[in-house]
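The other protein chains are all here in position, but one chain of the complex has been omitted.
Labels A and B are assigned to the chains in the order they are written; within every chain, residues are numbered from 1.
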Amino acid sequence: MFYREAGDFKSTYAEDQALFPIALDRWFVLAAAVMACGVPLVASEYWLSTIFLPVLILSIAAIGLNLLTGYAGQLSLGAGGFMACGAYMAYKFTTAFPELNMVVVFALSGLSAAAVGIVFGIPSLRIKGFYLAVTTLAAQFFLLWLFTKVPWFVNYSISGVPTAPPREMFGVPVTGASASVEARYYLVLALTAILALLAKNLVRGRIGREWMAIRDMDIAAEIIGIRPLKTKLTAFAISSFYCGVAGALWSFCYINIVEPTAFDINRSFAILFMIIIGGLGSILGSFLGAAFITLLPVFLNNAPALFNLQISSTLVSHIEFMVFGALIIFFLIVEPHGLARLWQIAKEKLRLWPFPH
Amino acid sequence: MHTWGWRVGEFFHTFFAAPVGGIIEAPLFFLEVVIGGLMAGVMYSLVALGFVLIFKASGVFNFAQGTMVLFAALCFVGFLEMGAALWIAFPLTLAIMVALAFVVERVVLRPLVNQEHIILFMSTIGIAFFLEGFGELLWGGDVHELDIGLPDGALFVGEILIQQNDLVAAAAASIMVAVLAFFFHYTRVGRALRAVADDHQAALSIGIPLQQIWFIVWAVAGAVALVAGIMWGQKLGVQFSLSVIALKALPVLILGGFTSIPGAIVGGLIVGVGEKVAEVFWGQALGGAIEEWFAYILALVFLLFRPQGLFGERIIERV
Partner (left out) sequence: MVGEKNEALLKVENISLAFGGVRALEEVSFDVMRGEVRAIIGPNGAGKSSMLNVINGFYHPQKGSITYKNRRRAQMKPHAAAAAGIARTFQNIALFRGMSALDNIMTGRVHKMKRGFLWQALHIGPARREEMENRAFVEGIIDFLEIQAIRRVPVGRLPYGLQKRVELGRALAAEPDLLLLDEPMAGMNLEEKEDMCRFILDVNEQFGTTIALIEHDMGVVMDISDRVVVLDHGKKLADGTPAEVRGDQAVVDAYLGVARG
């Protein structure tokens, strides 16, 4: 009864199509935002740097993949490749133009990834489904090889894995080892919030409907006047933009090093798992999935200690694989719309609570 | 600074003249590379074969086929290390693969029947992860040497050097294809499988039980995976990276077409030869290790021109 839409009347279409049409949802989002801003006050540095930062950054990547796979229905196994693209281009941009504002650098690296995404999206005009999965694998393997083998991308650094150069915003260091974890957190949080909002706007407008139309029935979409190639390439470009920004943030604000292994094929799978578990076609689900996939290994590593069990870390990593695999199958069978749908069901139940009907 | 003319000349030299010159100068070496590629290609074909079997009969794109290869090899080598004889380890592993097929059909495929292909595909990614973790949980994540006493060492045919275990692999692959062909054409189950592949609905309506068919085809694919796993393991050792190498069966399928067994064979050979030749003669100019992506890019380019694969059928879309 407390969570309700009854009595929440809409008098214009604008109100009806608002981001969060139900009043209580708006309060919820506001509360979440306030909490997110307050996290550094309460959380330890360990939690900030090993949980919150990666969860936020991976949420961006998951949103990106969700736009492409969950909304536009184009399966991609190459998210890691596009993240790498963003990371390496961010390194190139900020070393070539040290004075450039980091937000601009991140945007530019996202745009570079978008350009690459368009190139690898071109085959999607003629192929779908599994075929596309294979061509996105091509992106994954080729891009990683490219960044590893061409020394230009790392400015001919001897080690091949340069550290992220320190940069400041408003006089505060935000990247590199010298930046405080709080500063990095707030930068990442701000970018995540903005990108999530933009994504939400995209999917509720014309472009989102075009994507979903292509996903649900591409032939009918074409016949009612949606251009398949343009729509798919837009999805590839925007998705890759998000992945690119996420990759750049990963290297510059999280691991402080530009290295290829952070973006290998396992990263691509992890992000795919995030959107399956979080919910295909849901922005909220991208966050839930990123949090879930990041927290699960932490939990698995710490759980044995809680029960006074001695389990080696390699064993835990094997179990991790099994749990991920089993969870994917479980969610696909039981709830293909993932955690986001469970959340929605909870809300619907709450709407009727405490009356059963 | 070099002139443009010099640059173009150098480009031509590195990417065309030098490699092609190398081929012409040493035709025997080239032939050796090609044969090496063919042998590697047979390995890809073995993995791709399992994909095709499952795809033909159920329309499921089994991403886990590569992991099944790894899993079968791990079990096999695990039994050997426990001291089992070959003739015990082989049927034991085979039984495990059949049991696996049973579990997969019951737990994963049956609840997902009538779901979209893409959902089934993603569920096989889940299977792949589970199996990988499970296999290593059981047998450990180290590299296991696998030696089943196949002839090892090199052989000279004329002046060309050939690895003997490559020959064995090729022979095993040929035997397996022959057995499969026999199975599909002369057994009742095989004919039922072909019927299902042609038309699900029609097959169902004449009383072919779909679930049983799925179980059988996954079991057969498991057997294929075991043979492939033994061959791969013999050559490279049984290790985690097998499942990544096995991913190359995907571009093989794109070249050959998802539903064609000859396609899987030919596609595997093309990819094997293509990447070996590219690596040996062009790899240096590009910075090396182009084997990692060559197959995928080849498949991508190929898709632009012939999306249905070499042996696939063109689909007429209807509304």
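Here is the rule we go by: a contact is a pair of C-beta atoms (placed from the backbone, for glycine too) under 8 Å apart; a residue touches a chain by one contact, two chains touch by 3 or more.
As the structure is a computational prediction, the values presented were derived from the model and not from experiment.
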**Request:** Just name the one of A:D25, A:E168 or A:E222 that touches the chain not displayed here.
**Result:** A:E222
**Message:** From the list A:A87, A:V154 or A:I207, pick the residue that touches the absent chain.
**Reply:** A:I207
**Message:** Just to verify: which one of A:T234, A:S251, A:S268 or A:T294 makes contact with the chain not shown?
**Reply:** A:T234
**Fill in**
subunit A residues touching the chain left out here are 12-14, 17, 198-199, 201-202, 204-207, 209-210, 212-213, 215-217, 219-227, 234, 238, 281
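The rule is simple: only the chains that are shown with their structure count from here on.
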**Fill in**
Taking each chain's centre as the mean of its CA atoms, subunit A sits from subunit B at a distance in Å of 32
**subunit A contact footprint on subunit B (complex, rising order)** = 61, 107-108, 111-112, 115, 117-119, 121-123, 125-134, 136-137, 141, 244, 247, 250-251, 253-254, 258, 286-290, 292-293, 296-297, 299-300, 303-304, 307, 317, 319
**Fill in**
As the complex stands, subunit A meets subunit B at residues 73, 75, 120, 122-123, 126-127, 129-131, 133-135, 137-138, 141-142, 144-145, 149-150, 219-220, 223, 265, 269, 272, 276, 314-315, 318-329, 332-333, 336
